[in-house]
Structure formats: C-alpha cells, structure tokens
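For this depiction, one protein chain was excluded, whereas all remaining protein chains were kept in their positions.
For reference, chains read A, B, C, D and E in written order, and residue numbers begin at 1 within each chain.
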Amino acid sequence: MSRRGLIEYAEASAEVRAVYDDIMATRGTDWVNNFWKALANDPQNLSRIWCSIKQVMGPGTLDPLTKELLYVAVSVTNGCRYCIASHGAGATARGMTPAQFGELMAVIGLANETNRLAIGFDVPVDEQFL
Amino acid sequence: MSRRGLIEYAEASAEVRAVYDDIMATRGTDWVNNFWKALANDPQNLSRIWCSIKQVMGPGTLDPLTKELLYVAVSVTNGCRYCIASHGAGATARGMTPAQFGELMAVIGLANETNRLAIGFDVPVDEQFL
Amino acid sequence: MSRRGLIEYAEASAEVRAVYDDIMATRGTDWVNNFWKALANDPQNLSRIWCSIKQVMGPGTLDPLTKELLYVAVSVTNGCRYCIASHGAGATARGMTPAQFGELMAVIGLANETNRLAIGFDVPVDEQFL
Amino acid sequence: MSRRGLIEYAEASAEVRAVYDDIMATRGTDWVNNFWKALANDPQNLSRIWCSIKQVMGPGTLDPLTKELLYVAVSVTNGCRYCIASHGAGATARGMTPAQFGELMAVIGLANETNRLAIGFDVPVDEQFL
Amino acid sequence: MSRRGLIEYAEASAEVRAVYDDIMATRGTDWVNNFWKALANDPQNLSRIWCSIKQVMGPGTLDPLTKELLYVAVSVTNGCRYCIASHGAGATARGMTPAQFGELMAVIGLANETNRLAIGFDVPVDEQFL
Partner (left out) sequence: MSRRGLIEYAEASAEVRAVYDDIMATRGTDWVNNFWKALANDPQNLSRIWCSIKQVMGPGTLDPLTKELLYVAVSVTNGCRYCIASHGAGATARGMTPAQFGELMAVIGLANETNRLAIGFDVPVDEQFL
C-alpha cells in the first residue's frame, strides 16, 4: 500500500497538471520529480504541499543555497534517502561544491554527536542563552 | 547520574584550564558555557570534542552563520533544547535576524514534513538525482 | 550479522510452530510474515513479542483499523520501511481506502512539521492543557 | 533566541488577529493557544501553518478523534512535549477515554519496539505486502 | 491528559499491588519508581510491560551492567530524560564508574555522528559485512 503509483503528466487530471506546470515554470525545468507524482494521488495535498514549498523555499531572507543545505541537514538527521538525494541535487544546482558538501556533512555529524552529549549529561541551559 | 557536576575554572586541572583558555581565546569571550563544564569531567573527551568543534566550525568553505543555522536545524530535529539555545545564540551573534530565524524554522518544519511523505509513500529516487 | 536466516515452518521447532499456528489462527491466514520468521531465531522473544502484539492489537477500546493507522504513523515517523509495508497492508485489509491513506499521510507529515516548530520555538505548555 | 515572545491578541496586527479570529471561530473557543502566539512573530508562516492545520485536521475521510490520536502518536515518537499535551487535550475534547489513552500509548510503545526489531534484523519485505 | 496521576501502593488494587510486590522482590528494594505508578492506570499494560522488563533485563547471556548501558544508549539517542535518569541510576547500582559513564557517552555521541555520515554519503554495505 505504501508505494503508490506515480501519476505521469499524460494521465494527470487538469488540476494536477496545473500544479505540475507551476512546478516546472517555477523551477525552469521540463520534468517533475517522483515526489510530486506520488503526492498527486491526493490532489488536495499535492496542491497544499507545493504551495508550502513554493513559499518557504522561494525568495526570502535566507539565500536559496542555504535553504537547500538546511533541507539536507534535516533529511540526513531523519534518514530520508529520497530527500537527501533530491535536495543534495538542489544544492548542487545552486552551486554547492564538493568541499562544501563535505563540510556540510561534517557539521551535521558533529551536531548529532554533541546533541546527545548535551542530552545525556542533562546540561542546564546557560542564562546567557535565555 | 546523568546530570554531572559542572567543573568551574577555579577548580579545574591545568589540562582542563588549557582547553577553557583556548575556547575563550578562539571565541573572544571571557566565559565558558555549561556544555564544556559538563564534558570536563572527562578531560580526554573534552579535548577531543573541542578539537572537533574548532576544526569543523572554524573557517572553511561555508560561512560561520550558515554553520550555526545548520546546527540549529539538526538540534531542532533531534529535540535537543540545550543545543537549540546555544547555537541559536551563536547564530544571533553572527547576525541572524528575527526574520531569518522564522524562515529557518519554516524550512526545518517543512523538511521534517516532506521527509515523512517521501518515506511513507516509499518514493523511488529519480535517476536524475543519482 | 544483522540479516538473519528466516525460520520456515517446515524447519521450525515445536515451540516455534506453536506460535506460528497461533499467529495464523488469530489472523485467519495460512502464512506467517517474515518478521516472525526472523524473530524465531530467539524462541523466547518470538513468544514474548507475539503475546504483546496479540494483546495490544486485539479487541479493546480502539477499533482495529485505528490501531493499524497508529502503527503506520509511528513507523513512518521512525522510517521503518518493513513496518510501513506490513501495517499499511494491515490497514488496507481492515478497510482503509486510498483517500484515507492520503489523509493519514497528511496528518503524519503535518504533525512532524509542527512538532519541530513547537520544539524550535520552545513553546511553553498552556495551563489549559495541563 | 529560541524562546520567542508570545503575541497576545491585544497587541497583534490586523493580519494576525484575522488568523486568531479564524482559529477561535473554527474551534468554537474564546482563546488561542501558545503555539499560534509564538508563530505569530512570522505572520506569513502563521497563516500558512494554520491553513494547513485547518485543511488537514478538518472534515475528511478520517474522523476527528482518530486524527488527534495520530497526532499524539507522532508527537510521542518525536518526544514533543508541547504537542503531546495539546493534542492529548484535543483528543480528550473529542471523547478519548482514559482507557483509550492507555491503549493508544500501548500501541505507540509497541510500534516503536517492533520498528527497531524489523530494522535491526533487516527483515526483507514480504512480497504479499508490495 | 498526558501527565497521569501516579498510583501509590496504599491506593492500588490487589492486581496492581501484586505487580508492585513482584517489582520490589525482584529488585530487592522497598519502593517502586514513578514509571510503574503511571503505567498502573492500565493494569493490563502494567503487567505486560513488567513481564517484558523482567524477562529481557533478567539473567541471560549479557551481564546486567551491559544491559543497563545499552538502555542508556537508546534513551540518550531518543532524548528520553526519564529513562536516562532511571537506567543511569540502574547502571550505577550495578557498578558503573564515572569513567565508564564518560566513555559510554563518548561511544553514544560518536555513533550518532558516524550514523549520519554513513547515511548522508549513502555508503554501500561492504560484502564482508553481509
């Protein structure tokens, strides 16, 4: 049940095609990745999630590359192989170098380590941080 | 057992003081936060973790603010209250604005959401991402 | 070491066969899924886990479909591909429709998102909730 | 940095008040919980998250109580104390009995256990589940 | 809803008292910790979980201290403050020294770090490990 059929453009409803068209226009690409094709089984959720992604990952106060790196950091911490691959590709498309990828992974790894040390030792938050 | 005593500078061994001095010199501060004071019960680990932090969070190909934001992203995903507070403060010290903090949290939240959609639907990785 | 041999009925001990027989009788099926065949390498744990599943997932104050949906919610959050597949199938067998599956995933995704917003902003619990 | 000021109705902008009004009208309450007051520091995200919650947790193919139980299951698995309290209260308001709460927790606990057994033994997914 | 009343011995039913008595007899103590007093609101689950703990944490092929250390490792990784405290105390009661506690935390932290490096780089499993 968990692996759903992927809805291709040719078989999609007008409602779904409208979202696909917006995804491609926003990204300047001529294809839609599998994540959206799986979500398209529920057009209402497809639309809601795409609107969220478009708003949150669009222009703002953090630059696009930084947002992709953050996405990778969360995805690695959660062990989401799909999102590591897709947002790793997104970061590369926005200029991430191999050296930056290595440094990104070093930060993610170390944060996961010190998180557990702080939790395990039950370190009280310094008043300077409050 | 998990909440350990915090080793203050005045009572620290020469070995621990040397690390504290390096932390303060590297950061340009006159105090050491509780995380290090808890780790100082094991001088060997204190030294090892500080060396890792100094190397990974020091100058490299990602700017210091971006690294702090990544640290917050991992810490929020793992639910580490101490590290959210300490690296949130670190990000603020490096110029994070309230608007950027809000945007950071929006990206973290959304990544946690879409991670589960990709996992739950068992979405196959697109060949373009490999 | 981690992937263990699967103990098939034909080669199982009497002790393991008794559990397999009870699984099939309880579920009204003529086969046992791989989870149990892996656990069967430790007959004592096989028996303990099966007894827990039988008690917890059996008749109670929550209906069987709701329990399967809850199982999927936990499994997706933890990224357990096996359990998503097996309990997704269990939910389908108890009547989950494709629309319900989509809605289930929407709730799971959103809960994972707002969990991190509440954690990241360190929102104090309202007294009305205590 | 992580604990933000809570925006009370009296001090909120018209944009934020409009969301607060919609939350209270939708829920039939005369107060807004702290989660929204923290999010209100970023009106755009406040609006986006509220729209998602309203759509996902509103009328659909799963009943309201089931959705609250699912929310609790995810929140417990992630260790989000705020969301356990708020959605636990939401479930109670929709009729969850103490016996159901106990049964809910039993399912959540057991799913977390068997998730790790399936992962640790690397159990291959049965073809019947694909 | 989530914080439940704690059932004290004096007010407990005969069924609950029998479990409390067995906990104290098995552990050689004259008190029962809060975890069981919270579970006691659901006598059936109290009994089931206690039986599992008694079986799994009792005599076997791993020594009692090792089992407590493993419990702490899981609890720190999951961020369960209660279980870190209770099983940290359990490990101390079975002879864990401060130096061992520091070493335990070092292993837990490092494992959390390298887990993410292996996941993030999507390292293929060596055939020697299969």
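Just so it is clear, a contact is a pair of C-beta atoms (placed from the backbone, for glycine too) under 8 Å apart; a residue touches a chain by one contact, two chains touch by 3 or more.
Values in this document were obtained by computation on a predicted structure and should not be read as measured data.
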item: Visible chains in contact with the missing one; value: A, B, C, D, E
item: Sole contact to the chain not displayed, among C:V32, C:L62, C:C80 or C:M105; value: C:C80
item: Subunit B residues that touch the omitted chain in the full complex; value: 1, 3, 44, 48, 51-52, 55-56, 130
item: Positions on subunit C where the hidden chain makes contact; value: 1-2, 41-42, 45, 48-49, 78-80
item: Hidden partner chain, residues of subunit A it touches; value: 79, 84-85, 88-89, 91-92, 96, 98-99, 101-103, 105-106, 109
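In this text, only the chains that are shown with their structure count from here on.
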item: Number of steps on the shortest touching-chain route linking subunit A and subunit E; value: 1
item: Any chain that touches subunit E and subunit C; value: A, B, D
item: Type of subunit B:subunit C copy interface by residue overlap (half), same or different; value: same
item: Reference subunit E; chain at largest CA-centroid distance; value: A
item: Length of the line joining the C-alpha centres of subunit C and subunit D, rounded to whole Å; value: 21
item: Inter-chain centre distance, subunit B versus subunit E - centres from mean C-alpha coordinates, in Å; value: 27
item: Residues of subunit B engaged with two or more neighbouring chains; value: 2, 49, 77-81, 84-85, 88-89, 99, 103, 105-106, 108-110, 112-117, 119-122
item: Touch-based graph of the chains, sorted into line, ring, star, complete or other; value: complete
